[in-house]
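Every protein chain of the complex appears in place save one, which is left out.
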Amino acid sequence: MKTRTLVFAFLLVVLSMSGVFAQDMQYGESPMLAERVAAGTLPPVEERLPANPRVVSFDWSEIGTYGGDLRDPFVGDAFWSSQMVFWTFWKGLVSWNDSYSDWVPNIAESVEVSEDARVYTFHLREGLKWSDGVPFTSDDVLFVINDIMGNEELNSGTFPSGWLKPGTEAPVAEKISDTVFTITFDVPYGMFLLNMAGWPGWELVTAPKHYLEQFHIDYNPDGIDELIAQTEGAEDWVSLFQAHSAVGPGTDAAVISRDVNYPTMFPWVYTQPLGTGTQFIAERNPYYYWVDAAGNQLPYIDRIVGTMYQDDQTMLVDVLAGEYDTMANTTDQQRPLFYENEATSGLTVYPVRSEGGGTVSVMFNMTHPELGAIFSQRDFRIGMSYAIDREEVIDIVYFGQGYPRQISPIEESPLYNEQLSNQYLEFDVDLANQHLDLVLPDKDADGFRLNPATGERLSIVFTIQTGDYGLRFGDVAALLQQYYEAVGIEMIIDTVDNTVWTERRNDNSMEATVFTSEGGYGITAITDPRYFVPVHGQSIWGNAWNLWYLEPNNPAAVVPPQEIQDHILLYQQVLQAPTNELRLELMSQVLQTAADNFWVIGISSPSDSYRPLSARLANVPESWVGGWNPGGVAIAFPEQWFFRGE
Amino acid sequence: MTDNLMPSSVPQAAPVETTDAEPSIVVASQWQLMWWKFRKHRMAMISLIVISVMYIVALGAGFFAPQSVDTYSRRYTQAPPMQIHWFDNGVFAPFVYAYKQETDPRTYARVYTIDEEHKIPLGFFVRGDEYQIGLHGVPISPINQLAITTDIHFFGAITPGDPFYLFGTDDVGRDGFSRLIYASQVSLSVGLVGVFLSLILGIVLGALSGLLGGIIDNIIQRIIEILRSIPNIPLWMALATAVPPRWDPVYVYFGITIILSFIGWTDMARVVRGKFLALRKEDFIVAAELDGVPRRRIILRHMIPSFLSHIIASATLAIPGMILAETALSFLGLGLRPPIVSWGVMLQDAMNIATINNMPWLLIPGAAVVITVLTFNFLGDGLRDAADPYHV
Partner (left out) sequence: MAKYILKRLLYVIPTMFIISIVVFTTIQLPPGDFVTQMIESMRNQTGGTTWSPEFETAMRDRYGLNEPMPVQYAKWIGNILLYGDFGYSFQNSEPSQRIIWDRMGMTLVVSVSAFVFTWMIALPIGVLSAVKQYSIADYFFSFVGFIGLATPGFLIALVLMFLAFKYGGVSLSGLFSPEFENAPWSIERVIDMVKHMWIPMIIIGVGGTAGLIRVMRANLLDELNKPYVETARAKGMPEWKLLLRYPFRAAMNPFVSTIGWALPGLVAGEAIVSIVLNLPTTGPVLLNSLLQQDMFVAAGFLMLLSLLTIIGTLISDILLAWLDPRIQYA
């Protein structure tokens, strides 16, 4: 009797010491899952959750109640356009904290980083499970790196360049135990975890080895021929694998929305695909590894029900009539509609902070074969900047919101650069003319400036994309046309389909454009440096240089001059820097170079967008940072949203 | 059907029917007769006047539009139409009230209130934006070279630059009325050329096919089948990249309407062929052939008039399609480029719920298209009745 008590007491001590006990006190679960547990079709919640689930709670959140369908309308496909990607991804081994300033552990319980930032050791949560109940282990991550990205047949010969290959060599992934593994890079890679918290993080945690290995020649050498024969359109194991996997070269992540058998780590998993119908349903993942402060398994909301529309305007009417709980891709022009009809729509409008460093950018392609010689003179760009009446653009196009500003990290960012933000902002035609006279001194009879190389009137074609992400490129261009005429520059606006825009980018025939302006909030200037360093496909200002960087075989690519190459090199050091301080220090140097050269012209400070959400939803933060890298609504933690009165 | 042996030309029939009329009618020419008959058609007469006015306004767009096509006002974006007050204290002194504008920083709604303190006096032959007498949208160089630059406008605010927006303004604060007038230059010219061309092609090829039959018919019908199988979208997508951006967009658009008409004649050709197949065995045609009347004359004088109504109806029906054609084209980036506007372009911008709610006045170009089609139709009806020998 005595021994038994002792053993029991000892067990208690051990349990409480392991930290499990404290949180294990009582897990709550959705009534919908409790029913299935009672029916014996699902193990109890204690067995479904990992030993140490991630506790999600904020000072603005409360303990919620389970239930409800979130009705979400969309036009397009059931994954990308429906924005389910935001509701499911951005939950990697690590993910963003709620202020989008740093990474926090997620699927990994902890991460150790070596001094030189080359070796990363991940510790997974004990007892994690895929949505079908199969354990998630180190093998699943290794499968991605070694068997998918590293397979020479799948990757056409080389490990895909990108976030997993900061240097020239493929990363080395090694398993230490079922829950511990290391990833080693050939160069220091200080940005690894921050990159992982952003978009690409999903790649390492969305390839369930136990499901995908049947399509992989190395794991199913005998049975694969039969599968190839069964699958229409598959000719070899590579196309078979590409058709089934969400991860890897040539695959489409949207396969998850079509294949309901695909196990995931998402909060909601597809149970009814869209197919050729108009509705898809994603149901709560019974094995999701998040709990609230009281130990209730998340998410609170039972299902996401997506309804497909043929047209976004009919969708808008239905949203205003109150048939849905949210709508994505809203524009500024629709804003009055949502406010006026709050009563019928049942939607509250939440402001969403911009991630950008401005509203739109005005870019002259300095690498253009004919006009590049003019565009690459700093005085030309300064003149073109002085010629813009920014206050007027703000009033007309941006509803009077914001102030004149060039594109740069915002004031609150550790990377803020005063010069980069505020130089050459004044609207001053005389000053503009002075600068332009240095580059283009001669004019024709109509007062338009001549191209010194040809002696004919200089006319600049602005290629404007029709898909403008609600930023109204076309309206800005129409105003620019008049400002530039006033300083003797003829501007032609060519509004084109996105395909044509890309075509002109690819063959470097784009002369100038009005485009987006990323790189404002926090350290986004590092994650998306397109307006400061020509390493991005949309760095139109140095288009042939970014082609050289991204597609060296493109005939339109041009080797950048030494100072640009040095600049790119410096940016690469930013990505490698092992410490935060060094990273910020080096990036500040990069931004200073950008400021001194003044490559890109900005218009105004970034303005808030907005997101309508059901007024019945609780636990929604007052505002959040919108954008691709923070993950759309993902940064607002929709797992812990709940319907009041449900 | 022996009744059809009756001759179908006009001069013989007319005097018989109108014995009570003035004696001069006996010696009236065929054209005079048609004109007299046409004048009796009230809707047709009204339509003729409306169409004439529209073309005069389009030709003198610079003069009739109070502002130029791209003048904008920062304080008057999304402004609703203004009401003209013709009399001020019983005296003829037209004016409009200015607006006060506020943008709600939360909802982004532009709220306009009438500023009763601030009257904008209006007048005829006022000074305003400079323009050239000539065609704005259709840059036919000889006309533009002769053009004189002036700043006199038919009607507008007496003080240049004062706000006066009869049809409200758009997103960027441009005058809807002025833009409507400038847009009519393209919409009332380029689009109609396409209609005309496909009509001619359709009638000629359809007539050949129906009248000659046999191998010719077979070839033309197979060509029609092949033409109808060509998908438009890839064609426009290819053109959108192939056309150099520095080409004048009006010419590009003109070229596209020509291409459209080369594809669009097939319907008319099928119908004409069907009619001709039926008509060629008609007694009056056979009789005319036996009389040795030349084939061309048979087609023009006997066969085509017998289904003139159909041709007129089809032509009017094709007009809106051509006027609005660039709506679809601008979607693919092949549309007109600023500063050139057309009704289709203006309407395209208005086709969303936000605009219908915030700025319903941007739908006015739709009314312009409707009026154009209606007037052309009534004009066509009038012409048909006038030309119809059996019509009283």
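So that you can tell them apart, the chains are marked A and B in the order they are listed, and the count of residues begins at 1 in each.
Here, a residue touches a chain if its C-beta (ideal position, glycine included) is under 8 Å from a C-beta of that chain, and two chains touch if they have at least 3 such contacts.
Just so it is clear, the structure is predicted and the values come from calculations on it, not from any experiment.
Although it is not drawn here, the omitted chain touches the following shown chains in the complete assembly: A, B. The residue touching the chain not shown here, chosen from A:Gly133, A:Gly223 or A:Gly277, is A:Gly277. Seen across the whole complex, the unshown chain contacts chain A at 71, 80, 85, 155-158, 160-163, 199-200, 203, 232-233, 235, 238-239, 243, 248-250, 252, 255, 275-279, 308-311, 313-315, 317-318, 320-321, 323, 344, 498-500, 502-503, 528, 536-537, 550-553.
Interface with the hidden chain, as seen from chain B, comprises residues 1, 3-4, 6, 43, 213-214, 218, 221-222, 224-226, 228-231, 233-235, 237-238, 241, 267, 270-271, 273-275, 277-278, 281-282, 306-310, 312-314, 316-317, 320, 323-324, 327, 347, 350-353, 356-357, 363, 366, 369-370, 372-374, 377, 384, 388, 390-391.
Here is the rule we go by: only the chains that are shown with their structure count from here on.
For chain B in complex with chain A, the residues that touch the partner chain are 70, 72, 74-75, 77, 103-110, 171-173, 237, 240-241, 245-246, 330-333, 335, 337-339, 351-355, 357-358. Considering their complex, residues 313, 316-317, 320, 331-337, 339-340, 392, 395-397, 399-401, 459, 461, 463, 466, 475, 478-479, 481-482, 492-497, 499-500, 503 of chain A touch chain B.
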